[in-house]
Each structure stands twice: as C-alpha cells, then as structure tokens.
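The structure's right below; bear with me while I get my questions together.
Removed from the display is one protein chain of the complex; every other protein chain stays in position.
So, chain A:
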Amino acid sequence: MAEEVKLFRTWSSPFALRIVWALKLKGIQYETIFEDISNKSPLLLQYNPVYKKVPVLVHNGKPVSESLVILEYIEDTWKQTPLLPEDPYERATARFWAKFVDDKLMPSIWHVFVTQGKEQDEAIPLAIENLNLIEEQLKGKKFFSGETIGLVDIAFGWMGNLISVLEMVTGLKLIDAEKFPLLQAWMQNLSDVQVIKENWPPHDKLVSKFQAIRETYLATGAPK
C-alpha cells in the first residue's frame, strides 16, 4: 500500500509544530491540512472526536491524536533518525521530562502570560522554578538528548522561539541569559537546526496573535 501521511494543523499551533519537526527529521513525506479553529472541518471532528483539536496525524487513513502520542507513534513506525534513546532508563528520563513540559512547565509559563499585576507576580516564581528544573537537565549537553535533538527538545522546542514572542507581549524577561545560560545556549543551538529554522511560523504574525490572546484573557479572564 502506498504510504499516505496527512497532518491536520494550524499555522501557529506549537503542538502541531512538534509533529512537523518529527516528520521532517525522519524525512517522511506528508500532506498538510490547515484548519481554521473557529470553523473546524468535518474531517477533523471525525478524526478527533474526543478533543476536536489539532494536531492529528492520519496514516493510511488511521488517525492519531495528542502530540506526545503522535511523536511516539512516529518513532515506532519510522525507525530512521531516532528521537528516543535505546537505553530504557534514558527513554524513561526523556518521557518524564516531555511530560513535565506539558503538565507543569508550559501551564506555569502560560499562567504568567495570561495574567497581570499581583496575579502575575504570584505566578512568576513557579514558572522560574520549573525553568530551573529543566535548565539542570541541560548540564554538559548541547540538546536535552545530547548531540542531536530528540523527544524533549521537540517537546519544548517551540518555547525556544515562542518565548521571545511572549516576552515581547508581556514586557517580561522570563529566560534571562544570566539566570538560564544553558537554556539560552540551547535556544541558540535549536534555532540553528535546519528543520527547526525552516519551519518556524512568522514572528510578526505570532506577536499579533499572542497579543490578541493576552488581551482576551485580561479582559474576560476566560479562554475563548
């Protein structure tokens, strides 16, 4: 059967970007279907009835949802350019930190982004604490995976560039070069990786989008 790979995404979804990077790193040909979140296609709703979200990977007609699940699926299906190490302990470590990014790190940074004043001041220490924890993981390493990028780099990678957008929109410096030298170096190394560099959403468009998101949150205090 001819291989058919489709990716349902939006132009800006950081979770979808993880999948773009993984597919490109492994040299997998795929078709992109851009979704308009305010007007989701019937196909998307059919492929992801539980969450109705992007990204969704459809491989030979079979859909996979949730970005970390998709990454593991890609890793299991296409063995070239492995994203996970062979050693079980190192694999477990990578999975632990990828989960930490989604469960703790990103929500804490997001919380700083969608608040202001006292509420924001109170949100900052947790984000910093989580950033410290992940900074430690980079000791002696170029990427979280070592010399080349892997699961955790891909999981956290979009923050590598998005952080500058969030910092611009909030006027706050979260990843200070002095406090987080390893993260700073990592972001630089990441942005030099071909696949990452070539697939980053336009900066200005991101700034406008996140500015609008922050304004909505500050006005209503609730997600759209």
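As a convention for this text, contacts are C-beta pairs under 8 Å (C-beta built on N, C-alpha and C of every residue); 3 or more make two chains touch, one makes a residue touch a chain; residues count from 1.
Keep in mind that, in the parts below, contacts and distances are computed from a predicted model.
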* Asked: What name does the UniProt record list for the absent chain among "Phospholipid-transporting ATPase", "Somatolactin", "Transmembrane channel-like protein" or "Glutathione S-transferase"?
  -> "Glutathione S-transferase"
* To do: Tell me which residue among A:F100, A:F156 or A:F180 touches the hidden chain in the full complex.
  => A:F100
* Structure fact -> Which of A:Y30, A:Y73 or A:Y217 touches the missing chain? It is A:Y73
* Absent-chain contact - pick from A:K24, A:R91, A:K179 or A:K209 -> A:R91
* Residue numbers in chain A that touch the chain omitted from display -> 50, 59, 62, 64-66, 68-70, 72-73, 76-77, 88-89, 91-92, 95-96, 99-100, 133
